[in-house]
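Down below is the structure, laid out as structure tokens.
The other protein chains are all here in position, but one chain of the complex has been omitted.
Up next, chain A:
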Amino acid sequence: MKLQYKGEKPFQPVTPSQYPQPKLLEQKPTELLTLTPWLAPIVSEGTFDPELLHRIYQPLNLTVGVTVFAVGKYTQFVQHFLESAEQFFMQGFRVHYYVFTNDPTAIPRVRLGSGRLASIIPIQGHSRWEEISTRRMETISQHIAERAHREIDYLFCLDVDMVFRNPWGPETLGDLVAAIHPGYFAVPRQQFPYERRPLSTAFVAGGEGDFYYGGAVFGGRVARVYDFTRGCHMGILADKANGIMAAWQEESHLNRRFISHKPSKVLSPEYLWDDRKPQPPSLKLIRFSTLDKDTDWLRS
């Protein structure tokens, strides 16, 4: 008998399998917080069982999309990004990379595994790097509406000047996913580099804020990413009309929006690390991190 509940697929039964029983009464303290106050999981090594998650997610036949922007000199990062993604990103899933660039000829052909595709999408370049950065939200939301919503279930929007160093799997999938910025996970909210001018739509007051999230990693179900990027884009447009640009461009808008639309899953700094920082013992496994680079030259 079918119930007309509309739109929800039942929980797929998990096949019986051997795995250790969860230990309810932990003897040793966990080092990182594993749940936000609104009960979103904070993902780090040791909080999940990769095998179990694979068993849950594999039968769903999901396709995961990735957007990266390689404009101007940033095209040089594409090869290393894609090669490392081929090794570590969503192994065993269907993946579709969307590479946005102003110079398709500069994008190298990288060998991809089975079930994995790359599409090169031409976009306009800009002389100012801030302009390139703030147009990403608009471009992503348009791309979802025009095309990606038909091709993928989940989408991650990543910076291209980064590399995967360890597995990034279905533990990262969720409705709306944010990643904690590696520079601010141990400081009080007053020290977060939020936009502090009330004129900006990205304004965050002193007593507000949960975590400072990084603009280099966010994602979720494709419909939720559409809502999110569109909301950010609207804020960016309003700021433009008022002649103001937020302190950290779209990252400021992203952070503003994540306060009022709290992510359903948060990735620990394992998923967005800065190799220039010494790795603290509480972070067990760095999975995605920046490449050391000359930022001034790149943005010239």
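Throughout what follows, contacts are C-beta pairs under 8 Å (C-beta built on N, C-alpha and C of every residue); 3 or more make two chains touch, one makes a residue touch a chain; residues count from 1.
One rule holds in what follows: contacts and distances are computed from a predicted model.
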- prompt: Under which of the names "Histo-blood group ABO system transferase isoform X1", "AP complex subunit sigma", "V-type proton ATPase subunit D" or "D-isomer specific 2-hydroxyacid dehydrogenase" is the non-displayed chain listed in UniProt?
  reply: "Histo-blood group ABO system transferase isoform X1"
- request: Would you indicate which residue among A:L35, A:L117 or A:L291 is in contact with the undisplayed chain?
  value: A:L35
Task: Specify the residue from the set A:D161, A:E195, A:D210 or A:D239 that touches the hidden chain.
output: A:D210
- request: Give the residue, chosen from A:I107, A:A223 or A:A247, that touches the chain omitted from the document.
  value: A:A223
Message: Give me the chain A residues in contact with the hidden chain, please.
response: 1, 3, 5-14, 16, 18-19, 21-26, 29-39, 41-43, 47-49, 52-53, 56, 60-62, 141-142, 145-146, 149, 153-154, 171, 173-176, 180, 185-186, 188-189, 205, 207-211, 221, 223-224, 226-228, 230, 260-265, 268, 282
